[in-house]
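Working notes for the structure below.
Every protein chain of the complex appears in place save one, which is left out.
Per-chain residue numbering starts at 1, and chain names A and B are given in the order in which the chains are listed.
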Amino acid sequence: MARGTPRVIDAPPRGLLRGRGLRDEEFRRKVSVTPWAPALEYGWDAGLAIGRFLDGLQDGRIFGVRCRQCGRIVTPPRAFCELDFKPMDEWVELSDTGTVNTFSICYVTWDMKPLKRPQIPAVIEIDGTSPRVGFLHLLGGVPGRTVEAIRAEISVGMPVRAVWKKPRDRTGAITDILHFAPSGRRR
Amino acid sequence: MTGKIRRRVAVVGAGMSMFVRRALETGRELSYYAAHQALESAGVRLADIGAVTMATAPDAFDGVHMKGEWLLDGAGGARKPYLRAYVGGGSGVFSIISGWTMVASGLFDLVLVVAEEKMSSCQPHPQGAFLTIFDHTIERPLGPNLLWIFSLEQQRYMQTYGIRNEDIALVSVKNKRNALDHPAAQVAANLTVADVLASDVVAWPVHRLMVSPISDGAAAIVLASETVARRLTDHPVWVQGVGWALDTSYWGNRDLSYPRYVEVAARMAYEMAGVTEPRKQIHLAEPYDPFAYKELHHLEGLQLADKGKAPEDLAAGRFDRTGELPVCPSGGLMGVGNPIAAAGLMKLCELFWQLRGEAGARQVAGNPERGVAQAWGDLMQIGTVAVLGVH
Partner (left out) sequence: MNPDLHAGGARVWRGTMPVEFLYTAGAAGERFFDTLRRRDVFAVTRCEACNLTYLPPRLYCERCFDDLSATWHEVPPVGRVHTFTVVRIDGTGRPLQIPEIVAYVRIDGTDGGMVGRLLQVAPDDVSIDMPVRAVLAPRRKRRGIIADLLGFARRR
């Protein structure tokens, strides 16, 4: 099966490795390159649980669901408990306040273009949910643009409250909550 | 609990392409470079190979739908039992698990394992493909990008344990420096912590030099059954244990300061390998380091450091190439580069070379006998682990 004597090659020295790196200019102008811009458009169903959650947001209310088996209360809602595999069909209305589990201050867009005003994504734990049940949203209503200025206003563990769009502007979307802002409430 | 292993499986060859920002070569050609080198180093021909397993990340990165099939001939899969093994970013290390099942089960004696990524095709930025990982209804409308989840997780890790960004920047410094000795490296550099912290804040607390690059590249290994391995080489490197675990995509619903799914995967692999005291019995580690803090996070999940204490160990030099537990002696994703699946398999190539004493300038001292490699992925939910050793 072996071809000749099995060889022990040392971890490849540079001369043995292949793969030609191109400079950006070469890539875009010098070598044969074929472009393709597909039009990928999708229609994603919100589904049963998220559909009802979005209905709630349109009314300015945050709904969660409770698992009949483990008792966990989560939001955004889901149709079944992924831990117990039981339906999560006991709906509870939660308050629109919560706690910052973690946050970031993001200065670039997804395609790495600089943002003048940073986005402040955060994981928010809504009051009334089980421990460590948070979801992604944005923090706002905070002055300043630098890391220092924003960190002076926001910290992990800080209480926050949802800032809603005006009722007539709501569409039944996660963005019906504009962002969460410091509530000034003491924990 | 894991079942009894039927047959022992050895790594008998390894190969790589260069890791570069933009390759002239197609993904198939990069795969060929790595696969051909792995076969050569094992001293076997493609005709000897019973089956081929291929790891490669989402199709939209290369821009080739069903790219497992497209890459097939470059991976040596023509007219053979061929399989694409895919668990997101964890695929590179999962590829050896996939190949291991084929050999351990007795189905094949020689299996070629290949991993490839060509991310430079994706314009204007591969993140365009990654965006759809976020929930379409309740996350994407917020305008997220990939950096968010990493910076959110790093922040929670730092806050929980009182870790400073200086401690995390040191991972970039160590790995980029280690990579100076890696012939395939894309972003090796001699930097200081101050340099890392002086680089732009992309998403605080993450700075630009704490992020691995976009890369094109491939890696490959050859797996053999015990009988065949002993015929081929006096220095087989055994796959002693494998493990993997996935959590849900409800990433906001878990403790972001600790990767429990990595622990589950590690415990599975350690049990199979007979490792009861990982810190004593594992001599080098290649944890997944797409972002600087991830290396520390994963070392804790791998039970190689106490929770929240990996940064202290790093600062004390424990993870240097000359330290008690060399970590990412290859240079890791931060230094060698991050062609996603290929980066994971590169870590197993490194263990193979290190455990055979063939790593040249990168060789760690003390004749290491056992190492662990780990990969991770998607919405902070995947852990794949493999333990390799000389006995």
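Here is the rule we use: a residue touches a chain if its C-beta (ideal position, glycine included) is under 8 Å from a C-beta of that chain, and two chains touch if they have at least 3 such contacts.
It should be emphasised that the depicted structure is a prediction, and the values quoted were computed from it without experimental measurement.
Visitor: Among B:13, B:50 or B:76, choose the residue that contacts the chain missing from this document, as touch is defined above.
Guide: Among B:13, B:50 or B:76, only B:76 touches the chain that is not shown.
Visitor: Would you indicate which residue among B:46, B:180, B:193 or B:246 is in contact with the undisplayed chain?
Guide: Of these options, the touching residue for the absent chain is B:46.
Visitor: Which residue, A:16, A:46, A:94 or A:156, contacts the hidden chain when the whole complex is considered?
Guide: Answering carefully, the residue with contact to the hidden chain is A:46.
Visitor: For subunit A, which residues touch the unseen chain?
Guide: Within subunit A, the residues touching the omitted chain are 20, 22, 27-28, 31-46, 50-51, 54, 171-173.
Visitor: Since one chain has been left out of the picture, which residues of subunit B touch it in the full complex?
Guide: Given the touch definition above, subunit B has residues 22-26, 28-29, 32, 35-36, 39, 45-47, 60, 63, 73-74, 76, 78-79, 120-124, 128-129, 131-132, 136-137, 140-141 touching the missing chain.
In this section, only the chains that are shown with their structure count from here on.
Visitor: Counting in whole Å, what is the centre-to-centre distance of subunit A and subunit B, each centre being its mean C-alpha position?
Guide: Centres of subunit A and subunit B (C-alpha means) sit 24 Å apart.
Visitor: Would you mind writing out the residues of subunit A in touch with subunit B in their complex?
Guide: Touching subunit B: residues 1-14, 16-24, 27, 31, 36, 42, 44, 46-47, 50, 53-54, 74, 76, 78, 82, 101-112, 119, 121-123, 132-138, 147, 151, 156, 173-175 of subunit A.
Visitor: Of all residues in subunit B, which touch subunit A in the complex?
Guide: Residue list for subunit B touching subunit A: 14-25, 30, 33, 37, 40-45, 48, 63, 120, 124-125, 127-128, 131, 134, 136-139, 141-148, 151-153, 155-156, 159, 183-184, 186, 200-206, 216-218, 228, 231-233, 235, 248, 250, 252-256, 349-350, 353, 356, 358-360, 362.
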